[in-house]
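This view holds just a subset of the chains, kept in their places.
Chains here go by letter, A, B and C, matching the order in which they are written, and residues are numbered from 1 within each.
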Amino acid sequence: ARTGIPEAVFCDGKTIEHLQVILTEARDRQARLFMTRLAPDTHAALAGTFTLDYCALSQTAIFGGLPDGLPQRDKVALVCAGTSDLPVIEEARRALAFHGIEAPVFADVGVAGLWRLMSVAEDLSRFPVLIAVAGMEGALFSALAGLVPGLVIAVPSPVGYGVSAGGQAALTAALASCAPGVVTVNIGNGFGAAAAARKIIG
Amino acid sequence: ARTGIPEAVFCDGKTIEHLQVILTEARDRQARLFMTRLAPDTHAALAGTFTLDYCALSQTAIFGGLPDGLPQRDKVALVCAGTSDLPVIEEARRALAFHGIEAPVFADVGVAGLWRLMSVAEDLSRFPVLIAVAGMEGALFSALAGLVPGLVIAVPSPVGYGVSAGGQAALTAALASCAPGVVTVNIGNGFGAAAAARKIIG
Amino acid sequence: ARTGIPEAVFCDGKTIEHLQVILTEARDRQARLFMTRLAPDTHAALAGTFTLDYCALSQTAIFGGLPDGLPQRDKVALVCAGTSDLPVIEEARRALAFHGIEAPVFADVGVAGLWRLMSVAEDLSRFPVLIAVAGMEGALFSALAGLVPGLVIAVPSPVGYGVSAGGQAALTAALASCAPGVVTVNIGNGFGAAAAARKIIG
C-alpha cells in the first residue's frame, strides 16, 4: 500500500468465507499476504484451496512466499527470556522474513539470570534495532535498553498469571521504562514490531 | 553514557538540594544535561546558581547549551492537533535540539478536520520519523500512519476529561492502532520519543 | 410498547424454556420479536417449534417477519472497516430491517487507508444518520465525523487483543472523540444503535 507496508490480515473474528474471499482476491492480483491470529482449524479449512506456509506456534501464515533476493541481515535482533515467549517471537520473526529481513533469535537472556544477558551484550550491541519480547514483569526491556545502543522495540507477551495475566504488567513496564528510547507496541503484537523495524531500517 | 544517550534528569520528586548536587557535579565534569518535569518554582530556586535554558510550557531545562555543529534536518517531524498538545510537543522538540536535531512542528492537523491533515500529507511523507502527539481519543496516530511512509512514534498527551482524562484513551488508541508500524511511549513522554528518534536516525 | 419501540429479547442467560414461553406468548398475541445474542444451539432447539429468521453471524433472529410496506431508504448508512466488524454490522442492519428501515453497508473504509474513506465521503454525506462500527483503536469514529454532516452513532466492536480486547479501546475512542456530535452505545450493541437511529428518523 501507499505507506510502504505489504498487506497483513488479522484473521481473528473473520469467518472462513471472508478469508476465502480475501485469499482469492490476493491470488488474482498476485499479491503476497501475511496472516496473523489464524487458528489451526481455520487454517485446516483453507489449506485445501490455498498454498499457505503455516506456523502453528505463532498462528501465522504466509501466502505467496517470501520476497525475491537476499534478505537483509545484521539489522534486527530478536530477544526474549525463554520458551514461553516464542509464539510472539515467531510472529515477529516470520513477519520480518515476509518483509525480506532475516533476524537471529536470542532466546535465553532473561533478567532472572543477568549473567546470560551480560554475556551477549556485546553481540547485541551491533544491531540498530532489537525487538524484545517479555511477559511476567517485563524487566527485560529496561535491562536490555540500558546495555545496548540500538533501539529497543518492546513487545509485551501475554505470559503470566495474577497481576501479569494477559501481559498487562509487562506492558506498563515497557511504557514506564526509565531507560530512554524504549518504544512499545500492543501486547502480543509481534507483527507490529516487525512492521516498525522494517520502516526503521528502510 | 555507554548506550549513546546524553544524560537526562527527571526532576519530579527530587528536592532542590538533590538537583543542586546533580547540576554541580555536571558543571564540574563539563557535562550537558536535559531536565524534565522541572516545576517553575524549583527552576526559580536553581536559576540564581546555574545557567539554565528553561521553558515553562514544557517544564524542561537545558544545562550546558546545545551541541556544536549544524543540527540534523529533514529527519524528524513533530505533529499535533492543536495548542493543547504543545507542552508535550515542546518537550520533544527541545529534547531533539539537545541531541542536535532540528524538527519542524505541524500543529494544526487534527482528525476533526481531515482536510488539513490531507493537505500536509505530501509534506510529511518525506520524513523518516514522525513524532505525533495527541490527547482526547488519539485518532491522529492511526490517521497519520495510514498516510505517510515514515515511522510514527505516538506520544499520548494528558489532554482530555472523563474517559480521556490523563491520556488513557489516547494511549490505548496508539497501542491498538490498526495502522502497522505505530510505536508508543508513555503518556506525555516527549523526551522518550525524542530519544528513540535519535537512535533511529543515528 | 408505549415508548414506540417494538419488542426485543436479550437471549443470553435465558434458558430454552424461558425463550419458549416468550415466543409462545408473542405468537398468541401476534406480536413480532427481535432476538439478540441467540446462540446457534439455542436457536436449533427452538427452530422446530417456531419459525425464526436466524442469522448465525450476528446471532439474531426475527420472529413474525418484517413490517409491511416499503422500507425507509436513504436515511441510515452502516459503515465499518472490514469483515471482522460484520457481526455487529449485521445485528444493526437486521434490527433496522425489523423496524422497516433499509440501510446500505460501506464495509471497507478503515482509517489505515484514508483514501478509501475519502473516496466515499460524498456518498456518505447524504445520510442523516450513520452507524459506524469499529474495533481496535476506533479511529474510524472521529475520522468519519470529521468528514460528513450526519449524526455518527458509534458502536465499539469487541474486535482486538491486548489493550483493545473486548472493545474497550474503541469505546473510549468513541466517547473521547474530539469531533463534535458523535454519540455512543455499548460495545457490540448494534441493536441499540438501530433503535436510536429509528427514533431519530422518526
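In this text, contacts are C-beta pairs under 8 Å (C-beta built on N, C-alpha and C of every residue); 3 or more make two chains touch, one makes a residue touch a chain.
Here the structure is a predicted model, which means the values were calculated and not measured.
Asker: For a quick check: 3 copies are placed, so what copy number does the complete complex reach in this file?
Answerer: 8
Just so it is clear, only the chains that are shown with their structure count from here on.
Asker: Once you find the CA centre of subunit A and the CA centre of subunit C, what distance in Å lies between them?
Answerer: Roughly 34 Å, centre to centre.
Asker: Please work out the Cα centroid separation of subunit B and subunit C, and write it as a whole number of Å.
Answerer: Comparing mean C-alpha positions, subunit C is 40 Å from subunit B.
Asker: How far is the middle of subunit A from the middle of subunit B, if each middle is the mean of its Cα atoms, in Å?
Answerer: Distance between chain centres, rounded to whole Å: 27 Å.
Asker: Hunt down the residues of subunit B that sit against at least two other chains at once, touch-wise.
Answerer: Only 145-147, 171, 175-176, 178-180 qualify.
Asker: Taking the touch rule as given, give the residues of subunit C at its contact with subunit B in the complex, in rising order.
Answerer: The contact residues of subunit C facing subunit B are 81, 110-114, 118, 136-139, 141-143, 145-147, 160, 162-164, 168-180.
Asker: Which positions of subunit A touch subunit B when the two form their complex?
Answerer: My answer: residues 2-5, 8, 10, 128, 145-151, 153, 171, 175-176, 178-186, 191-192, 195-196, 198-200, 202.
Asker: What residues on subunit A touch subunit C, complex-wise?
Answerer: For subunit A paired with subunit C, touching residues are 1-2, 10, 12-15, 18, 22, 37, 156, 158, 166-167, 171, 186-189.
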